[in-house]
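All protein chains but one are shown in place.
As written, the chains take the letters A, B and C, and residue 1 is the first residue of each chain.
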Amino acid sequence: MKARTVKYFFKQSTRSIWRNKVMSLASIGSVMAALLVIGIFLILVLNVDYLATKLESQVEIKVHLMDGLSENIINDINKDIKEIAGVKDSVFLSKDEALKKFNEELGENSYLLEGLEGDNPLSDSFIVTLEDPRLAPKATLAISAMSNIEKVVYGKEELEKLLNITYILRVGSLVIVGILFLISIFIISNTIKLTVFARRREIGIMKYIGATDWFVRGPFFFEGILLGLIGCIASIIILGAGYYFIANYIKQQMFGLLVISLMPFSEVIYSLIVALLVIGIIIGSLGSMISIRKFLKV
Amino acid sequence: MKARTVKYFFKQSTRSIWRNKVMSLASIGSVMAALLVIGIFLILVLNVDYLATKLESQVEIKVHLMDGLSENIINDINKDIKEIAGVKDSVFLSKDEALKKFNEELGENSYLLEGLEGDNPLSDSFIVTLEDPRLAPKATLAISAMSNIEKVVYGKEELEKLLNITYILRVGSLVIVGILFLISIFIISNTIKLTVFARRREIGIMKYIGATDWFVRGPFFFEGILLGLIGCIASIIILGAGYYFIANYIKQQMFGLLVISLMPFSEVIYSLIVALLVIGIIIGSLGSMISIRKFLKV
Amino acid sequence: MLIELVNVSKTFSDGHRALSNINIKIDNGEFVFLVGPSGAGKSTLIKLLLKELEADQGTILINDKDVTRMKRKDIPFLRRSIGVVFQDFRLLHEKTVYENVAFAMEVVEAPAKDIRRQVPIVLSLVGLSKKSNLYPSQLSGGEQQRVSLARAMVNGPSILIADEPTGNLDPDTSWEIMRNLSEINHRGTTILMATHAKEIVDAMKKRVIAIEECTIARDDKKGGYGI
Partner (left out) sequence: MLIELVNVSKTFSDGHRALSNINIKIDNGEFVFLVGPSGAGKSTLIKLLLKELEADQGTILINDKDVTRMKRKDIPFLRRSIGVVFQDFRLLHEKTVYENVAFAMEVVEAPAKDIRRQVPIVLSLVGLSKKSNLYPSQLSGGEQQRVSLARAMVNGPSILIADEPTGNLDPDTSWEIMRNLSEINHRGTTILMATHAKEIVDAMKKRVIAIEECTIARDDKKGGYGI
């Protein structure tokens, strides 16, 4: 293939998009819409994952210390804990603070604790947070083996429940995004099929004049790339702007009311761009190459 | 319009679908895919609402009774509470049961309650559930006005937080379904535009021979109905079967592991059928009527 | 007067002047040849009569109705009153020969019984009885042209316009078609035929209108193709 042929393909494809305005707009519209669907769901999946990670990061191990340890020893323990693989942070909680916190948690039932101030039955502790909640049993074991530790506790059942929920959320949203991905590809390829179908006569004539298969395909290939690219950029702009606006709105209006917060715009936009570019352009160009096959056989 | 003309339209439209197989399949496919997207989200919205309602139904009012009331009086109070507007149920919880429950809730900290068995500081109570959590303040006031009541408590802050979350879930999912609804309509109408575009020559010739606008439109109208109907039935079958399968799977595999459960199949299927039928057929038929307009002007 | 053009002009959007100050009167029952070199404006004139194109200027009357001022909704009825053999045939590719001809009757909402009787008759007139279940793409050029003619005749229109109806036909078949047209003409149908078939025009001795360089160069009662 000569360089001027590629140039020719490119010129032909832009010209054809322009001359078939009705059709080009309709197919760009459909591609864009299909990508919007994918994009919306991708955003949801990313946010579900974000939320799940946040929830998981709340898993903590409570390390109860022996009574009456010196500050030095406590600091040493802290250092040792932080050195354990998978430990993100460890915060000291004195027994007085623990009692106060417990008191608050009980709310209306706090009268049950009346009189305990003088003789606090709780112990000093470390609240250990982990990089991955699945490391909790291992970390617990490692900490238990250290000296001066009275008891190491983590909500085993709760952790399992939480991991189950986040697992289902993640798998569920991925399954749905996978289905929507397929649906979108199906919509885009059908759109391309219709576009090619509308130009079957043109394809036939080219072949009758002596054009090789790839010579007929060339402009369609570039047209597919261009239509995909335009639809893709349009959907990215719409989604990006929409997400930016909504994320900001929620931040302003709901601040404090919610535990939930949306993933930051900057983190979402890259995944979005990559995913939509790939689908839009690859499906657009390959789709037209494949759809055309039927009409090339003359 | 004569009856035989309508019959003619119908015959023409089925024939045309059959003769333009490639195109018909592609457009049915796109319509089906667009409806699938709507359907998937509709199912999600319904389930979110179902979950939100379930969460809301967990809001309860705790009615603490005076100490040492006779069984008769307690029964009377129960009757009175149940008669208050908005109250769904009211269940008696003796102070011994309450302590046991509290003990369980404290878990590892239950040693704090040691020694209280003899002198239970809790009181007998009613756990009142409501038809609508928004009625909690009113019901609380009404119960407070009754005699022999020590204290009426409901988690005011928690309720507000919950209502906020369910509100956001509901509004959020409705907004997304609305957007997807528009996107689907856009995809379907673009598909129809392409289908009509592919047959612009045919439309022109009919007009040149002296066909009136509605005579040209007739078969396209029926064709739109049929294509919409086919795409719609296909999507309903896929969604219905998929949901049935997934709901069952989750029920079997996850039973007990989760608070979440999917809405029953029978409740979902009706909303689905109505929504998809309306979109598929109405957009299909009206869409082709409108798309054709441009090419009728000859 | 059945067809009357008064001072009709047509210039295309690219500035090309196709017709300038055309005046033609055609009476009921006439047989008129429209001749002129390629690109003279014959088809343009026909398109003006069918309101496929709009005249820039002048008045066109058909059956005393002003075509230039006709409302959009009346156009189909104008077209139905005129049977047309288009130069490019304009057959529906997705319909068979039979369905293409039947379609012209379905458009006027003729009873199914009439359609079933009438269509085979005109198809046999143009010699295509055997081809009625084929699609246009399965026909030879001349056969397609004859389907177009059959469709133009099937409703028995009062005016029949034929744009180059013998361009793809051999002399024998052409004369066959001309005999058909003559017969229809004798039964009262007005015929306007644009053609390049010198021999036919010369032999038929009918009225000839020649268009050259946008204007009417000649209008002879019993003329020939050339001068």
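By definition in this document, a contact is a pair of C-beta atoms (placed from the backbone, for glycine too) under 8 Å apart; a residue touches a chain by one contact, two chains touch by 3 or more.
Treat the numbers as computed from the prediction; the structure is a model and nothing was measured.
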Chain not shown, its touching partners among those shown: A, C
Selected from C:Gly39, C:Pro111 or C:Gly156 as touching the chain missing from the view: C:Gly39
Residue of C:Asp27, C:Asp66, C:Glu109 or C:Asp170 touching the missing chain in the full complex: C:Asp170
Where the missing chain touches chain A, by residue: 2, 4-5, 8, 16, 19-20, 201-202, 205-213, 215, 298
For chain C, residues in touch with the removed chain: 12, 14, 35-40, 42-44, 87-88, 133-134, 138-143, 146, 163-164, 167-174, 196, 198-199, 225-226
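Quick note on the criterion: only the chains that are shown with their structure count from here on.
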Set of chains whose contacts include both chain C and chain B: none
Top chain pair, ranked by number of contacting C-beta pairs: A-B
Innermost chain by mean C-alpha position: B
Taking each chain's C-alpha mean as its centre, the one farthest from chain A: C
Whole-Å gap separating chain B and chain C, where each centre is the average of the chain's CA atoms: 62
Length of the line joining the C-alpha centres of chain A and chain C, rounded to whole Å: 66
